[in-house]
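Yeah, one chain of the complex is gone here, protein chain that is, but the others are all in their spots.
Letters A, B and C mark the chains as written, and numbering starts fresh at 1 in each.
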Amino acid sequence: MRITDYFQKKKMFKRGPQIITLKDCGMIAAFTGLGNGDTVVDCGAGSGFLSCFMGNIVKPNGKVISYEKREEFAKIANYNIKKAGLEEVVTVKVKDINEGIDENEIDVITLDMPNPETVVPLAWKALKEGGYVVGYVPTIEQTKSFVFACEDNGFSGIKTIECIVRDILVRKDRGTRPDTKGLWHTGYISFARKIKKEEKV
Amino acid sequence: MRITDYFQKKKMFKRGPQIITLKDCGMIAAFTGLGNGDTVVDCGAGSGFLSCFMGNIVKPNGKVISYEKREEFAKIANYNIKKAGLEEVVTVKVKDINEGIDENEIDVITLDMPNPETVVPLAWKALKEGGYVVGYVPTIEQTKSFVFACEDNGFSGIKTIECIVRDILVRKDRGTRPDTKGLWHTGYISFARKIKKEEKV
Amino acid sequence: MRITDYFQKKKMFKRGPQIITLKDCGMIAAFTGLGNGDTVVDCGAGSGFLSCFMGNIVKPNGKVISYEKREEFAKIANYNIKKAGLEEVVTVKVKDINEGIDENEIDVITLDMPNPETVVPLAWKALKEGGYVVGYVPTIEQTKSFVFACEDNGFSGIKTIECIVRDILVRKDRGTRPDTKGLWHTGYISFARKIKKEEKV
Partner (left out) sequence: MRITDYFQKKKMFKRGPQIITLKDCGMIAAFTGLGNGDTVVDCGAGSGFLSCFMGNIVKPNGKVISYEKREEFAKIANYNIKKAGLEEVVTVKVKDINEGIDENEIDVITLDMPNPETVVPLAWKALKEGGYVVGYVPTIEQTKSFVFACEDNGFSGIKTIECIVRDILVRKDRGTRPDTKGLWHTGYISFARKIKKEEKV
């Protein structure tokens, strides 16, 4: 059983709120250089998909603390974390992250929530030097609020992307072409890094 | 220092043959569910970027064995692996993978080489049940050869994608829009899984 | 009433076989520089959408001859041509184009049919110097057959494109973002030009 199974099989992971796609999980992991041993704060947990995806990478030495203010979502997330055997790595905290990030020296903070900009000053304090804060939101307006908050709070190397993954049909009998319809947009992903001016890369 | 630094700073990683992009590394990690403890075979090593990227995820319990038939590329790869502090995790083997995969019970095999289709029968034997073989090639013709070889050798859940990442410029003074020019195409990534018929998901 | 109305309202145009999208009509018009006075051969007529679209541009001095070998499609095309008031401009000819193109000194030949490569030698003869032949097919394999036939028959400036049009939702209340789902692929459009070697641009 691999982490991809939990994403693909409805039976495996319960789906509560809208879940993140594997493609966006992959972009977050790649552009933050997520690896073993990292300490990650994820908010909101939602159904826990992103937390589990990251937990599977940072274990056994790292950990994911997943903030979720709604009890009912926290329950779904906890169910999925247990299902994936990641309860040693991923912890759900039922708390509004705007009330404070309890952890510090964090490597990566992922914000998959409607107003990630309010968390940016807290993220700056909680992050390790060189750490990343990531905002994942569907609209341009939310992206702007997050990016400008990062600029205003001293973050560097700010970068916004959209990741489009297209299925290509490769068939012996009917030829090769991209699939007719597909997912055009999930969200914009913005990355910002806590780097002191004199050390900027 | 994070793995992303080695990708971004020319000083950090030596660049020999064409290197893989972070976006494609991210897609490979995401769609194979790469995580701690995985055993990976990567071929060809090239400059070692993909091997290092995956090593950073599978460590400390997993390992990456990186096949490379050209001595001079193996040297560059080894230099970069050492630079990234991954010599405990990533091993370069100077060998043509077509002569045989020495390892078995492998979780993921990544083939970033001109003719990955020739390796498919070997991959089937070397993979663990449920493991993935991944072909990463620039053209449709190469993609077809790889996909058809996977079909002919019993693989399941075969899927080809292209991943397009677009930079979005978010600027207080000059407005928001996608960057004018960008990378339109690197390669098609095909995934296939070793799953026994009766267990197919 | 504008030509766009016939495309959008189901009541206006009858739809028989798969119809071409407005985006692809636009690309064909743009990349061939379609304009008033042009003589166009279109095959197959299908429901007559592309013929009507082009007829609306080339009228009153130009004309569109639309080949269609299936009687039942020719009827639908004729119904739509009449509906759009283009019967002076667009003529449907019930004939297999492989049996010969009766017209000559043609400006643009559009081939929206499964095997456009068989028509390429006929297109060379029928086209005016500087004229365009256009192949519109869904798969890479068909595209290759058409493009290679154009190369082998002396055509110049051969170019294949795919045109992707994405709807952007712009909303006062819910923000701005691309539409979630959409049309990822219709067909590849290939353009080739009849230009004598010494005059090639």
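The working rule: contacts are C-beta pairs under 8 Å (C-beta built on N, C-alpha and C of every residue); 3 or more make two chains touch, one makes a residue touch a chain.
Keep in mind that this is a model prediction, so the values were computed, not measured.
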item	value
Chains on display which the left-out chain touches in the complete complex	B, C
For chain C, residues in touch with the removed chain	1-5, 7-9, 22-23, 25-36, 53, 56-61, 107, 130, 140, 143-144, 147-148, 151, 158-170, 172, 176, 178, 188, 190, 201
Absent chain, residues of chain B that touch it	138-142, 162, 166, 174-186, 188
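FYI, only the chains that are shown with their structure count from here on.
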item	value
Chain A and chain B, separation of their C-alpha mean positions in angstrom	22
Per-residue multi-chain contacts in chain B, two or more chains	140
